[in-house]
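A single protein chain has been removed from this complex, and every other one stays in its place.
Chains: A and B, in written order; residue numbering restarts at 1 for each.
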Amino acid sequence: MAKVFSRRTVLKSLGLAAAAGGFNFTGLSKLAAASSRRYQNLPRLVYLYPGAPQADVLAVQDAMSVYMAERIGATIELRAIDWGAYDGQISLINASGENYDLGFTAPWINNYYTNINQEYLASIGDMLPELAPNYWASLTPETWEAARVGGGIYGGINQQIFVKPFGPYIRTDIIEAVGLADAFASLTSYEQLDPIMAAIKEYADQDDTLTHVTYNLAQILVAENWGFDPQSSGLIVRSTDESAQVEIYSQTDEYRQAVETIRRWYQAGYAPSDVALWSEMDAAWVAGQYAVRVSDIVKPGGNAEVQARWGWAVTSKALAEPLLTTGGVTATLNGVSSVSANPEIAVRYLELVNSDPVFYNLLCKGIQGTHWEWADEGQQLIRPANGAASFGDTGYNPNTDWMFGNVFNSYYGDATQIGAWPETAELNRNARPSPILGFTFDGSSVETEVASISAVTQEFGSPLGSGTVDTAEGLERYNQAQLDAGIERVRDEMQRQIDAWKSASA
Amino acid sequence: MTYSQRLRAQKRLDTDSLMNWLARFSVHIVLILLSLGCLLPLVLIISASFTDEIALTRFGYNLIPAQFSTTAYELIFRNPTVILRAYAVTVFTTIFGTISALALMAPLAYALSRPDFILRKPLSLFVFFTMLFSGGIVPYYILMTQYLRVQNTLFALILPYLVVVYYVLILRTYFAALPAELIDAARVDGAGEFRIFISIALPLAKPALATIALLTALNYWNDWTTALYFIRDSQLYPLQYMLYIIQSNAQAMQLQASVGNISVGEIPTQTARMAMAVLATGPAALMFLIFQRYLVRGVTLGAFK
Partner (left out) sequence: MDTTLNQSNRTTSVASSERNRWAMIRGHKFRRNLVWLLMSLPALLWILVFKYLTLFGAWIAFTDFKVRRGVFGSDFVGLDNFRFLFATDTAVRATINTIALNLLFISGGVIASMLIAWLFYEIYTSRLTKFYQTMLLLPRFISWVVVGYFVYALLATDNGLINMLLRNFGLEPVSWYNTPQAWPLILLLTSLWSGMGIGSLIYLSGMLAIDTQLFEAARIDGANKWQQFIYITFPIIMPLLVINLLLSLAFILNADFGLFFQVTRNQPLLYSTTDVLDTYIYRSLIVTQNVSMAAAAQFYQSIVGFVLVIFFNWIVRRIERADEPLALF
C-alpha cells in the first residue's frame, strides 16, 4: 500500500530518486516531539480534521493522550488543517497513501462517498459492535444503515440533529412592528407568508435600514420542505411512498407550486433583483437590510444560535415534517483511513469520544480550569475560565462539536440552550424514516449523465429558484434540458438499485 | 550623450509645431485616463479595507470610507509575527526564485537563438512541445512528494516556476535579434561562447531580462496553490496563502459562531478580503518601481551604439 505508482515506469527514464535528499516533514515532527513523552511507546493515532489553529492545541492533545493511554493504550496527535485547505490537502494525502488514522469526512467536505469509491476508508462495520458497544447502541440500527455503502460501514456517525425541519425565520422586532406575530406563529404553509411579506414590504418602504423583505427565495426549493428524500441529480423519493418510486423533482406538483410562489414573491418586489452571493446575504442580514429568511432548519435552540451568529433576535416556525434521510444522518462522520496501522485502536477511540462526555468535552472545549469552568454543573452549563470575556479568548475554542462526536454529550455554553439536547434527540427519535433510509446511489455507470445534469441544473434551475423567469416557460425549458441530459436513464438506474436494495434487505 | 539626451535633442530639432505638441499632449491624456482607470479600483479597495463591515454593506464602495474602521487589519495582524514571517518567506522565495529562474532560462534561450547550434531544432521542439501538454496535478504531486521529497521545504515553493517556456520563447526572440556583427567580432577576438554570452548578450538584452524578471517575480509573489499542495508547516506559509487561510478560517468561524462564543461583527469577512488585497498588492507595486530603473538603464546601454 506504500507506493502509489509503479516505480519502474518513472525510474526507467531517469534515476531520479537519487536527486533529492531526505527532506522530512519538519513541522510535524515538532508537533510529535512536544507530546507526552511518558507514552512514547504506545501507538499514536493521527487525527486529521479542518479547523483554525488553536493556541493551546498541544496542551489539549497531551491531556487527551494521558486519558486515552490509561483506557485504550494509545496516544493521539491532533492535526488541524485550515478550512480553506482541508478538502484539497486531504484528497492529496489520500491519493498519495500518506499515513494517518482518523479523518473527518462528510458528503460536503472530504466527500464520504468519493472516499469509499476510491478505497480510502477502512470498513469498520464489523468492529463497531465489538470494540465500540456503547457507541453502537447509542444509535438505532436503521440509523447505522444510513452510513452503510455497498455492504460496509466506513465512518462513525456523529450524533446531532439528523432531521431537517425547514421553516421560515423572521426578525422579532419586525414581525412585532407589523403586528403579525400571531399569524406567523400559526403558519402552516409558505403561501400563508404572502400577507406577512406584503406587510413587511410596506414597512420596509418607509424604513431606512430595511431595504428588502428577504434575499434567497430559492431556499424553499430544498426538497425536505415538501416531504421528499432528495437523491442526486434532481431525483427524489416521496417519504410517504413505501414502494419507493423515484420521481423527477422538477416534474412534481409541489415543485411547480413552490416555483410559482417564488415567482409571485419576486414580482412583488420582496427580494432584490440581483441575486447576491451567500456571503453577502449574511453581511446584509447583519447590517439589518432584510427581515425574513424564507427557509432554514428550525430546531431546539435554533433561534438563539441564529441570533448569536447574525445579530438579530428571531422567531421561527417549522413547516416541514421532520424526516430521517440518509443524507441527514451522514451529515458528519469520522472515518478510519484504509492505510491506518491501528484500525482497531481507532475504533476504540471512536467509542471513547462518542460515549465518554468527559473525554469528548476535553476535545471540544479544552481543559477544565484552563479553558472552561462550571457555571452550573447540575445543568451541564459552563462558562469561560478565569473570567475571560468569551470562549474565543481562552486559547482553545475550535467550536466544532459536531465534528468531533456526539453533540448531545456537549456541555451547554449558554443558559438559553439548556435542555436542547434531549429535545433534539426526541425529535430524531420521533421522526419518520424515509422509505429508502440506508440506501446510497452508486452513480458510476451513469457518470456522464450525472455530470451533464449537474451542469444544466444550475443554468435552468437557478432562474426558477430566483423567480426571474416566467414559471411555465422556465419549467418547460428546465425539464426539457434535464431530459436531454439523460435524467430518465439515471432515474431508471436508481430505481433498479433501490428495488435490488429493498429485496436484499427484506 | 545618453540615449534620452539624444532623443530630447532630436525632438528639439523637429519643427516644434503645434501638431507635434498636440500629439504628445493627447498621448499623455490617453495614458492619464487609462492610469486613472487602473488606479480607481485600487483606491476603492483601500478605502473599503478601512471601512466598517456593516457600513460597507449599507453604503457600498466609496472613495472615502463611509465609516472608518481598522477591524479588518486588526484581524489580520492579530498575530503580527505570523504575517511578518509570511512576508519573509515570500520575499525570499521571490528573490531567490527569480534569480535562479533567470540563471536557468537565459542561457537556454541564448543557446536556442544561435543559428549554428546543431541541436537547435530538436531542442526547440523538446522545449516548446511542453507548452501544449500537461500531465495534470496528480503526477506532479507524486513527483514532488515521493520522488523529489521536497514537501514542506522552501524548495517546493521555488521549483515550480524556475522555467516558464513562454518566457524562454520571448528571450530567445530577443537574443536572436541581437546584431550578429558584435558577436562575430568578439569571436574573432578570441572570446569563448560563454564569455560572449555574459559580457555581450546579457547586457544588450537587459530590457527583455528585466521584463521576464518582473513576470517571474509576479509568479512567485502571487502563488498560493503551491503552498496549498505542499506546505503543512505554518512557519513556511507564503503571504498569499497565509492571507487566504486567515480569510477562510474567519469565514468558517462566522458560520460556526454560536451562543456565548464569538460575537457577531467581530469577523469582518468582506473588509478583510479587501485588506488582504491591499497587503498583497502594495509591496508588489513597489517591486515594480525598482525594476523600472533597470529597464531604463538597459535602454541607455543597449540602444546606443
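A few comments on the model shown:
Just so we're on the same page, a contact is a pair of C-beta atoms (placed from the backbone, for glycine too) under 8 Å apart; a residue touches a chain by one contact, two chains touch by 3 or more.
Predicted model, so just to flag it, every value in this text is computed and none were measured.
From the options B:Val91, B:Leu123, B:Leu154 or B:Leu182, the residue with contact to the chain not on display is B:Leu123.
Considering the full assembly, A:Ala455 is the residue among A:Ala137, A:Ala341 or A:Ala455 that touches the omitted chain. In the full complex, subunit A makes contact with the omitted chain through residues 1, 4-6, 9-10, 13-14, 16, 94-95, 97, 111, 114, 117-120, 232-233, 272-275, 277, 338, 443-444, 447-452, 454-456, 458-463, 468, 481, 484-486. Contacts to the hidden chain, counted on subunit B, fall at residues 3-4, 6-8, 10-11, 14, 23-24, 27-28, 30-32, 34-39, 41-42, 44-45, 60-61, 103-105, 107-108, 110-112, 114, 116-119, 121, 123-136, 138-140, 143, 148, 159-160, 162-163, 165-166, 168-170, 173-174, 176-177, 192-194, 197, 207-208, 210-211, 214-215, 218, 222, 270, 273-274, 277, 280-281, 284-285, 288-289, 292, 295-296, 298-299, 302-303, 305.
The criterion applied here is as follows: only the chains that are shown with their structure count from here on.
Of all residues in subunit B, only 53-54, 56-58, 138-139, 141-142, 145-153, 155, 228-229, 232-236, 244-245, 247-249, 251-265, 269-270 touch subunit A in the complex they form. The part of subunit A that touches subunit B in the complex is made up of residues 3-5, 10, 16-17, 19-28, 50-53, 81-85, 88-89, 92, 95-96, 209, 279-280, 282-284, 286-289, 301, 304-305, 308-311, 383, 390-392, 397, 399-400, 413-414, 416-417.
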